[in-house]
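Up next is chain A:
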Amino acid sequence: METKLLILILNGLTQAAIFFVLGSGLTLAFGLMRVINLSHGAFYLLGGYIGYSVVHATGNWPLALIAGGLSIALLGFLFERTMLFRVRGGDLPETLLTIALSMIIADVSLAIWGGHPLTLNVPAYLNPRVTIFGITYPGFRYLLMGISVFIALSLWLILYQTKLGAAVRAGVDDRETVSALGVNIDAIYSLVFVLSALLVGIAGVLGGSYLQLSPGGDTTILTYSLVIIILGGMGSLLGTVVSSLILGQLLSFGLAYAPQYSYFLIFVPMAIVLAIRPQGLFGREL
Partner candidate 1 sequence: MATSLCKSFGGVHAVRSADLKVPLGERRALIGPNGAGKTTLFNLITGELAVDAGRIEIFGVDITHKTIQQRAKLGLGRTYQISQLFLNLTAEENLFLAAAAGRGMEFHFLRPWRARLKLIQWAHQCAEQVKLTSHLSKRVSELSHGLQRQLEVGLAIAMRPRLIMLDEPAAGLSPSERPVLTSLIKGLSREVTLILIEHDMEMVLDVADRITVLQHGSVLAEGIPAEIRSNRKVQDIYLGTIYARQLGSN
Partner candidate 2 sequence: MEKKMFKNLFVFLAVLIAANSDVRSAEKEIKVGFISAFTGVFSSFGQQQKEGAVLALEEANYTAGGDKITVIYEDDQLDNEQAVTKAKKLVVQDKIDILTGLVSGDEGLSVGDYMKDKNIPVIPMYSASEDMTMRAFYPMIVRATWTGAQSMDVFGYWLAKVKGWKKIYAIGEDYSYPYNQGGGFKRGFFRGGGEEVKTVWHPVGTTSDFSSIIASIPTDQGYNAVLYNGAGGDAVNFVKQYVELGMLQKIPLIGQSNTFEKPDVESMPADIVGSLSAHHTADDLATPAWTKFKEAYHKRWGHDPSAASEFAYSSMRLILRGIDRQKGDISDKPALVKAMTQVDMSDDPRGPVALDPKYHSAIENVYIREVAKDDKDQLYNKGLWTVKNVGQFGPYDPELYLKQPPDTGSYPPDTPSAFAPEMLKAASEYQYIPFGQ
């Protein structure tokens, strides 16, 4: 039973890892641009699919990770530069545009990759069966946690230790003043959106390797992402870490002890937090 508990915690951490990669991109874009990117789920799916095609063609998983991430970053860049910037500042048009994009992406993906569930083959050297303290747990999941921690640290470093990060935070505080001081805030907007897209593209490849990709996955992923950032507080990196950890464990233990209601369960902390603190655990008042 001890083993079971440990595995459940490890599962929760794995879930948290993928949740964090998902949520961080969304929360980053929201923090600076106040854009709720509802095509986040579709980006995830597409990133995963592109990764799948790369693995299928080359057998090179790390290449797929990079390709999936970069292609979504490129898509994000194009979308931001050609459409999103035209409606900047309008909640409704921004939201609607991202919805529309997600419909198109999901449908085009269905046309290209079909409706069968696909999964990226992780090469054996990345997925050894690791046994620690008598618990056998897939090595890829440790890798996943590692990648997630790496991303979290990188984001923290970028945001809090670089000039770029300072510019981003200053832009969140007062975008007008920061631009009057010589910072090209529009370029930073694009950059943040691209970074957000890159992260979700990577999440797609990771998720497609650890789970699977199939039509309809986009809305599920979008819902998870929204719950993560609402719970943690929109725009807060720390909040995303904490809420990913909470939701990961909740989902893991929920599946073990009340599998029928596991999905419903993840909404419970969100509902409680919303009723008490509408801005989320670590969010700022908007």
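The candidates were selected such that all candidates are chains of the complex that A comes from, given by their letters.
Everything that follows uses one rule, which is that a contact is a pair of C-beta atoms (placed from the backbone, for glycine too) under 8 Å apart; a residue touches a chain by one contact, two chains touch by 3 or more; residues count from 1.
Since the model is a prediction, treat every value here as computed from it, not as a measurement.
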{"item": "Touch assignment for chain A within the complex, options 1 or 2", "value": "2"}
{"item": "Residue ranges of chain A in contact with candidate 2 within the complex", "value": "4, 7-8, 11-12, 14-15, 107, 110, 114-119, 127, 129, 136-138, 140-141, 207, 210-212, 214-217, 220, 251-257, 259-260, 262-263"}
